[in-house]
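A single protein chain has been removed from this complex, and every other one stays in its place.
For chain A:
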Amino acid sequence: MNIQGISPVAGVLGRRGLQALLVAALVGTLSFFLMRMLPGDAAYRIAAGRYGYDLVSAAAAEAVRVELGLDQPWYLALVGWWAQLAEFDLGTSLVTGHAIADDIAHQLGHTLLLAFCAMALSLLIGPALGILAGLRPGGAIDRITLLGATVLRAFPPFVLGILLILGLSVHLGYLPAAGHGEATSVVLPALTLALGLAAGSCRIARDAFSQVVNSPYYAFGRTKGLSDRQVLLRHGLRNAAVPIVAYLGMQMVFIIEGVVILETLFAWPGIGHALIHAIFWRDVPMIQGCVLVFALLFVTLNTLVDLACLALDPRRRH
């Protein structure tokens, strides 16, 4: 059992580790070329970021160009960037001069907090409603949650965020609209993200659960003499959880996209917020660092999802 139990885990870790390396190499290279292809003179933008638009002159831009080696041919710059990556050196910000790794480590904490709160909230809302809907397919809860999920899914996160700000902070004054000064600041962005996530997981949970309830093993649990509650707890939840957890892997895309948009909307000092600003200021190393961390975050979270699936479903272990 032990040998059988360990090898699939090692398999997941090995496969995902290799994937992380490939993703880092690909994303690092792609982000380099994308930044090179952006229109406008990067030296001007960086100079404006440092000194303000009013104080930028051709001479200041030229000084930046020489200082940062922006006049190098692209292939030299690319090789330099690869060499840095290989040493886990993300470089320093062109605008602030801080080490990127330090900046990102700080921002990553905020982003993870937001993502974690959103995920936890969505798991409280989505699967719970989905299970209620799946117990009686076609019933009132099923139809209401279908409507709710469709509407929520149809709203882009920033529209939903603005609606929630208008409702919960401007009209009712329950929650701060933006920033991160108070403990309750995380609620609005997390809720915005969670509602979109819950809309998806609710429907998946509903389908998973109605399938489990109609399965022969669920019927057997009942005819064995177990009560409805006992069958639900012993044979329902774990089986229904398998597709729901697998679906979380797909939701990672939604989370990362949502984090970038919502951090900006709610002025939440995470990586998404930093990424958008870095793009404005052509702070190439910062952009590359953010994108790289997002990509690795994506691989890490998917690894966790894979491991959770292995733990839940013995069929995947053998």
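One rule holds in what follows: a residue touches a chain if its C-beta (ideal position, glycine included) is under 8 Å from a C-beta of that chain, and two chains touch if they have at least 3 such contacts; residues count from 1.
The criterion applied here is as follows: contacts and distances are computed from a predicted model.
Engineer: Quick one: find the hidden chain's UniProt protein name among "Universal stress protein family protein", "Multisubunit sodium/proton antiporter, MrpD subunit", "ABC transporter ATP-binding protein" or "Sarcosine oxidase subunit alpha family protein".
Structural biologist: The record names the chain that does not appear here as "ABC transporter ATP-binding protein".
Engineer: Quick one: which of A:33, A:217 or A:280 touches the chain that's been left out?
Structural biologist: Of all options in A:33, A:217 or A:280, contact with the hidden chain holds for A:217.
Engineer: Out of A:84, A:169, A:211 or A:230, which touches the unshown chain?
Structural biologist: A:230
Engineer: Return the single residue from A:239, A:264, A:288 or A:303 that touches the missing chain.
Structural biologist: Checking each option in A:239, A:264, A:288 or A:303, the one touching the absent chain turns out to be A:239.
Engineer: List the chain A residues touching the unshown chain?
Structural biologist: Residues of chain A in touch with the missing chain: 1, 215-217, 219-227, 230, 234-235, 238-239, 242, 312-315, 318.
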